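Scroll down for the structure; my scribbles are underneath it.
For this view, one protein chain was removed and the others were kept in their places.
The block that comes next holds chain A.
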Amino acid sequence: MGRNPVTWLGSPTFPDAARRALGDTQLRGNLRKATTTIRGKRESVVAELDDWEELRRAGESIKDEVLADLDTQLERLEVAVTERGGVVHWARDADEANRIVLDLVQEEDTDEVVKVKSMATAEIGLNEALADGGVNAIETDLAEVIVQLGDDRPSHILVPAIHRNRAEIKEIFAQMPEPPASDDPRVLAEAARKYLRRKFLSAKVAISGANFGVADTGSIVVVESEGNGRMCLTLPETLITVMGVEKVLPRWQDLEVFLQLLPRSSTAERMNPYTSIWSGVTPGDGPQKFHLVLLDNGRTSTLADEVGRQALRCIRCSACLNVCPVYERTGGQAYGSVYPGPIGAILAPQLAGDLHDEQTASLPYASSLCGACYEVCPVRINIPEVLTHLRAEVVEAKGKRTPEAMAMSAAAWVFGDRKRYEAAQKAGSLTRFLARGGTLSSLPWPGSKWTDTRDAPVVPKESFRSWWRRNRG
């Protein structure tokens, strides 16, 4: 089993990557504008529904029902898809999934495929694996086109090119056969349209992800805004769908809940423009060969963690990214994973399953625990709870000999006894002699991490407890 590509090999730790990103004023401007806009829109469309909290609870409970019974639900899905003419494949990890997809593409004797925007295929690095096998995978979602042609990495789940502005996009599109004449959004979209139409009409194979897979009808659901996904899902002869195992829903009627939760949370729309649903193969209509690849890639080990498993409820809406004050400043690439932001900080480390890796271990700390993510999550994932839970696992993995662990042990020893605590207070108050003109603006490391940008409080000679003892004791 190879390395799980859910985190990008060679990425710096979050603090290092964030430092670099924070220096990019263009990036910060682009992000602030984009996230502020989408935040406001989401808030107003969510406020339209009186039963939003009930919907969230329904979403949470359906997902928990699935997770409690995942093996049975997946077998039901397999039976239903097979009965309707589809072929189901099971992939333990990224390597296995990539091999299955490459073999299926090669069977169709083609060296180019079109792709519907899909997080699962990005997670497993499918495009790179196909390229290694001589197959060119063409992204067709507009933002994915920008990322792919820019030889870039995604920075957002829903809007992977959120870090780019239109001037940058015009530059990137210059390599198209018919490049855009200006950076007017309509001109840019038209250039992409011409580039993509040719691909849709010639492709024999399409590859997609899935938003939902309905176990009782064997139906796969993809929701999107552009219609480019619909082209891929209907025009080619062969369709291959890679779906994370947690995307299964027990019943057709469950879609009622999720088709309300997802568009309002992600694009801030009441209803997404395109909802494609297919069940196996329909003779004479659409793809005549359908393959469903069910992907584990760290999901069952995540499921084994009682606290961490709630991350598997995620429906990839990205509401948590849009409200996250950390994401807004650093952007998505700083997380070093196809899953950025608060959900990425809990999902990527769990899927990767290796907290000994410095980069992965830095992700659960990429949060001030402000809780804005939990507040907006349509399936009520308590992200702060999982973050602190994963931090404890990181601490466990690092062992007791790190400077931090030793400092924390010492602090716990001090807090464990009133006399030691009072002695430490007295020692702390000595820092007042470092103050100049009533401010304490320079402390030795690690206090310098604070005083580099902020003054520290001048600890007074008399603590409150000393005052209390003197006056009330």
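Throughout what follows, a residue touches a chain if its C-beta (ideal position, glycine included) is under 8 Å from a C-beta of that chain, and two chains touch if they have at least 3 such contacts; residues count from 1.
Following the convention adopted for this analysis, contacts and distances are computed from a predicted model.
Q: Report the protein name recorded by UniProt for the chain absent from the figure; options are "SusC-like TonB-dependent receptor", "L-lactate dehydrogenase complex protein LldE", "Heme exporter protein B" or "Putative ABC transport system permease protein".
A: Answer from the UniProt record of the missing subunit chain: "L-lactate dehydrogenase complex protein LldE".
Q: Check the options A:45, A:176 or A:370 and report the residue that touches the missing chain.
A: Of the candidates A:45, A:176 or A:370, A:370 is in touch with the missing chain.
Q: Given that one chain is not shown, which residue among A:72, A:136 or A:441 touches it?
A: A:441
Q: Please give every residue of chain A in contact with the chain that is not shown.
A: Interface with the chain not displayed, on the chain A side: 14-15, 18-19, 22, 28, 325-326, 329-330, 364-372, 374-375, 388, 391-395, 404-405, 408-409, 411-412, 414-418, 421, 425, 428-429, 438-439, 441, 446, 449-450, 452-457, 459-460, 462-465, 467-469, 472.
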